[in-house]
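Below: one structure, written as structure tokens.
Note that one protein chain is taken out, while the other chains of the complex remain in position.
What follows is subunit A.
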Amino acid sequence: MTETASSVAPPSRLRALTGNNEIVLIVILAVLCVLISIGAPQFYSVENVVAILRQCALVLIVASGMTMLLIAAEVDLSVGASLAFSGVVAMDVTNKTNSVLLGGLAGIAFGASVGLFNGLVVTRLRVNSLIATIATMMILQGGIYLYTREAVQNRHSIRLFTDLSTGYVGPVPVPVIIAALVFIACYVVLRHTMVGRYIYAVGANEKAARLSGLRSERLKLGVFVFTGMLVGLAGLLLASLMNTGQPTAGRGFELQVIAAVILGGTSLMGGRGTLIGTLLAVLVLKVIDNGIIILRWNQDLQMIVPGLVIIGATWLDLVRRKSDAR
């Protein structure tokens, strides 16, 4: 209703900064922390907090790219399969060259080329990204066995390679620092640059964006490649963490990532979403994981509870937006 909305007061600073969805997530997060710490006081120990953050790192790195992709009204379901494959490539190349730099670059380049492939299929062949990336996922899951039948073991024993995931800078694990840098970079791009504006615009209305002189396809292609690079980076960290390139790693990873992005309030329809929401959602999901472990609950709940949380949060969001629409 135009007559109602135009007279509603402008949103306050705080609300403009966070949005309602973020507030819901902060409340959920706070309630979770309080409840878990009642049952298990060790929840607040430094070790546990660091463990939670470490758990968040991989998901957050990929979810940062995925948030951009969803805002641009596309999606990538191949990130799990690509994660495992780039880990294998990174380990293998490091073995062969004895260079972590070359191995890391190879892993990232592999992820980026998967992103490029996805992007080309979506923007040139105009295959819907949901279908295109499921197909890519299948290709990669089969393709990885053509590459190697079993896990690629660490034969180079370079300290730096394992330090990528297990090292610390002060009290902070290296992967957490990497994730934080990725997150901040993505945040700045989305919030403060032309590229970020264009991503929102293309996702909100691609036709209108094109008519305004934007090259929407090139932009989408770029976001696919960027997300692919982040997957490659995460794959490298995963190989380092497991100290092996494991072809079966990353199963279900894409769902974790997309669940976090959606829970964070990013719309599957494009044009709407924030990285802060994604960050909070990753924290919520990982705190739930952690709580189930330290409360010694049945581990199967690790899948069930987040599922219920996603339904609940999405429903809350819907209720809120309905009352907004009035």
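The rule is short, and it goes like this: contacts are C-beta pairs under 8 Å (C-beta built on N, C-alpha and C of every residue); 3 or more make two chains touch, one makes a residue touch a chain; residues count from 1.
Operating definition for what follows: contacts and distances are computed from a predicted model.
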item: Chain not displayed: protein name in its UniProt record ("Sugar ABC transporter ATP-binding protein", "Cobalamin (Vitamin B12) biosynthesis CbiM protein", "Ion-translocating oxidoreductase complex subunit B" or "Aspartyl/glutamyl-tRNA(Asn/Gln) amidotransferase subunit C"); value: "Sugar ABC transporter ATP-binding protein"
item: Touch criterion as defined above, residue of A:Leu146, A:Val169 or A:Met194 at the omitted chain; value: A:Met194
item: Omitted-chain contact residue, chosen from A:Leu214, A:Met242, A:Ile293 or A:Leu316; value: A:Leu214
item: Among A:Ala51, A:Ala180, A:Ala204 or A:Ile293, residue touching the chain not depicted; value: A:Ala204
item: Subunit A, residues in touch with the chain not shown (by the definition above); value: 1-11, 16, 192-195, 197-198, 200-201, 204-205, 207-215, 267, 271-272, 323, 326
